[in-house]
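For this view, one protein chain was removed and the others were kept in their places.
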Amino acid sequence: MKRLLAVAAAAVLFLAGCGSSDSGSSSSSPSAGSGVSDADVQAALQKGGNLTVWAWEPTLKPVVAKFQEKYPNVKVNLVNAGTGNDQYTALQNAIAAGKGVPDVAQIEYYALPQFALGKALTNLTNYGAENLKADFSPGPWGSVHSGGTVYGLPMDSGPMALYYNKDVFDKYGIKVPTTWQEYLDAARKLHKADPKAYITNDTGDAGFVTSMIWQAGGKPYTVDGTNVTINFADPGATRFTQVWQQLISEKLVAPISSWSDQWFQGIGNGSIATLTTGAWMPANFVSSAPSGSGRWRVADMPQWQAGGTATAENGGSSLAIMDKGGNKALAYGFMKYADDGDGVQVRVDNGAFPATTAQLNSPTFQNTSFKYFGGQKANQIFAKSAQNVVTGWSYLPFQVYANSVFNDTVGKAYVSSTPLADGLKAWQDQSAKYGNEQGFTVK
Amino acid sequence: MAVPQLAAPRAVKTTHRRSWAGWQFVGPFMIVFTLVFLAPIAYAIYLSLYRNRLIGGNAFVGLDNYRKVIQDPQFWSAFGRVALFLAVQVPIMLFLALLVALAIDSGRLYGAGFFRITIFLPYAVPAVVAALMWGFMYGARFGLIGNLSDFLHVQLPDPLRPGLILASIGNITTWEYVGYNMLIFYSALRVVPKSLYESAEIDGAGQFRIITAIKLPHIRGALVIATIFSVIGTFQLFNEPSILKDLAPNAITTYFTPNFYAYSLTFSGQEFNYSAAVAVVMAVLTMIVAYVVQLRGSRQR
Partner (left out) sequence: MTTTTRVPLRTEKRARSASEGTRRKRRGSVTLTVLTSLMAIYALVPLAWLVINATKTQDGLFTSFGLWFDDGHFALGTNLRDTFTYDHGIYLRWLGNTLFYVVVGAGGATFLAVLAGYGLAKFDFPGKRAVFGIVIGAVAVPPSALAVPTFLMFSRIGLTNTPWAVIIPSLIVPFGLYLMWTFADEAVPVEMLEAARVDGASEMRTFFRISVPLLAPGIVTVLLFSMVATMNNYLLPLIMLKNPDWYPLTVGLNSWNAQATTAGGQAVFNLVIAGSLIMIVLLLAAFLTLQRYWQSGLAAGSVKE
């Protein structure tokens, strides 16, 4: 039937034939039938071979160097194929072409279900990955699962905390907020005292909003196989919109996009007074906003209920083995080294924030003092946050798409009089429409 | 298309007997052209007849994707935006380019060579770099706009807000391409036989009269081809919005321009079948507009 259509040029016929055969094969290939034991993995590591790893995480470079020292027969080819979405595109393209698929890829937690569902990743149950549960903190461990199956090993994590500019807070006599209501009050007080200063910046960020709702106890996404429910009207989401709507309507958040030059400038000069984000942020503070050094501090994430301890994860990524990659036992060996073995400490030493309990609980880690934060032992706050992440959160199996249209829908709330809740509803509708078109049953 | 008639008006004079000899010159170009343009286009058309879903795999769907494009409000919103851009930015840009070309050609300019080079300079700046640069400058708080606001003690409007973003992008493209179009016009003006307006001057015709009666009609071919290339460029607007999106995520939607929409569909939503249909529809619309421009251009001949 397909050939019937490809009447154009000979070149196209050739392509068409290949194209159809390829899309057929992508749904096949179950991963290694029986279990792969640690001994098999060890043997593969000793025997050696070539391994291609796609990752943008900068701390993997020294890890690879150490790894190759330990296993001289293995040659790891570490490729930065783009950050986040750029790399996913490259992955999808390589998978579609059936060529150039790496053995191991870095995949953010929010994107993992999409690749798992697309049968692009290797099920790690057979490699004994489930036995590693105790090694990782609960948030990221939950995030590498899709439909109850483990598809990756957590590489880093982003338990959230409140970063604030102490100088600015002291100058205007503002108390560090412990609840979001106090945060709102602080925002008003600050902006009134200095119209050029804002409590934070926000131009609409899907990762931030989902994390906030996560902390508030919302569960907007429930996924059961291909049955998906999206609901941004649940109590958790409502809690968030009520407070955040006021921040937006009263123009208390700076309309500056995160990661822009203006943002780093605002962090450095005090006009952006707080950030609520993941524990991976300190390295970025140091390298990209050096002029704020010594002025910033870290505090617990503000709460939705006074006295609460709930937190959420923001960002973070895993390493996963591609289904179409080669030598999987070797790939697993590398992955375990980088995410659960000696590699973790190397990465922590280079400024990464771990997902492993051994590192999180170690005294050296907890007692590290941060010059940027005036000598504060910030890791204690982050480690505590990692313990208190609300459980039961899940992302959509098409979250990459959903996040890409966040600003088309929810973004309107930031630049017009559209209420945030309506924006979220529009986001919900558009996500649901896409899900249904893609063959899911979305309610 | 009747383009050749416009592009090589003197074809009759120069060609000799009809033979296949010409293909040995045109052939290599056409072979590579087939590989990098025609084959992907044919493949895109083929793709546009299918639908590949995350769940359920690939299926032939006939013209469904095209039906969907016709009814897609996001596509038409994107098309409307570039149409508006075409109606406003392209005339301004071409008009400015023409004025400068006429000024330089008039011979009444001090330092004509300097202006010719200077105004052409921005074209040499790669679009990606230009967009990065203007992105820095457009910063309303700490960028150049912010600096100027502080300096003048007023709050200048944020060039990246939804109401202004299209104009701001228009400014970038105008900056980039005025010089390029100016050069096309200028080189066409140089070809206008001097004798024509020398005799007109003797007859007492003013400069304005010479421009409208002699110069403009003579460079009509250049005007038309510049317009056609501008139409195509506008309908394919991509680099500037894609780079500015990081700075203005809410003002630049994923369906800001048709080309950007096709890109988002493919790269964020994995909908390359639908994306291919969007591209084909857009290509047809582009050809129609280019054709209309060309018809109008040659009718006044």
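Order of writing sets the labels: A and B. Residues in every chain begin at 1.
Please note the rule applied: a contact is a pair of C-beta atoms (placed from the backbone, for glycine too) under 8 Å apart; a residue touches a chain by one contact, two chains touch by 3 or more.
Since we're looking at a predicted model, the values are computed, not measured.
Colleague: By the document's own contact criterion, which visible chains does the hidden chain reach in the full complex?
Modeller: Result for the missing chain's touching partners among shown chains: A, B.
Colleague: Of B:50, B:85 or B:123, which residue touches the hidden chain?
Modeller: Of all options in B:50, B:85 or B:123, contact with the hidden chain holds for B:123.
Colleague: So one chain is hidden, and I want to know which residue out of B:59, B:132 or B:167 touches that hidden chain in the complete assembly.
Modeller: Per the contact definition at the top, the residue touching the missing chain is B:132.
Colleague: Decide which residue listed in B:143, B:159, B:249 or B:269 touches the omitted chain of the complex.
Modeller: Answering carefully, the residue with contact to the hidden chain is B:143.
Colleague: Applying the definition given at the start, please give the residues of subunit A touching the unseen chain.
Modeller: On the side of subunit A, residues 15, 18-19, 54, 56-59, 79-84, 86, 89-90, 93-94, 96-100, 156, 158, 258-259, 261, 264-265, 268-269, 278, 280-281, 283-284, 287-291, 315, 350-353 touch the unshown chain.
Colleague: Extract the touching residues of subunit B with respect to the undisplayed chain.
Modeller: Spelled out for subunit B, the touching residues are 1-4, 7-8, 10-11, 13-26, 28-30, 32-33, 35-41, 43-44, 47, 96, 100, 103-104, 106-111, 114-115, 117-119, 121-130, 132-134, 136-137, 142-144, 147, 151, 175, 178-179, 183, 186-188, 190-191, 193-194, 225, 228-229, 232, 235-236, 238-239, 243, 246, 258-260, 262-263, 266, 272, 275-276, 278-280, 282-283, 286-287, 290.
Going forward, only the chains that are shown with their structure count from here on.
Colleague: Per the centroid of Cα atoms for each chain, what is the distance between subunit A and subunit B, given in Å?
Modeller: The mean C-alpha positions of subunit A and subunit B differ by 38 Å.
Colleague: Where on subunit B does subunit A make contact in their complex?
Modeller: Going through subunit B, the ones touching subunit A are 34-35, 38-39, 42-43, 45-47, 49, 52-58, 60, 136, 139, 141-143, 146, 158, 161-162, 246-251, 253-255, 264, 267-270.
Colleague: Quick one: in the complex, what on subunit A touches subunit B?
Modeller: Touch list, subunit A to subunit B: 1-2, 5-6, 8-9, 11-12, 15-16, 19-20, 23, 27, 85, 89, 92, 114, 117-118, 203-204, 226, 254-257, 259-262, 265-266, 271, 397-398, 400-401, 404-405, 407-408, 411-412, 414-416, 434, 437-440.
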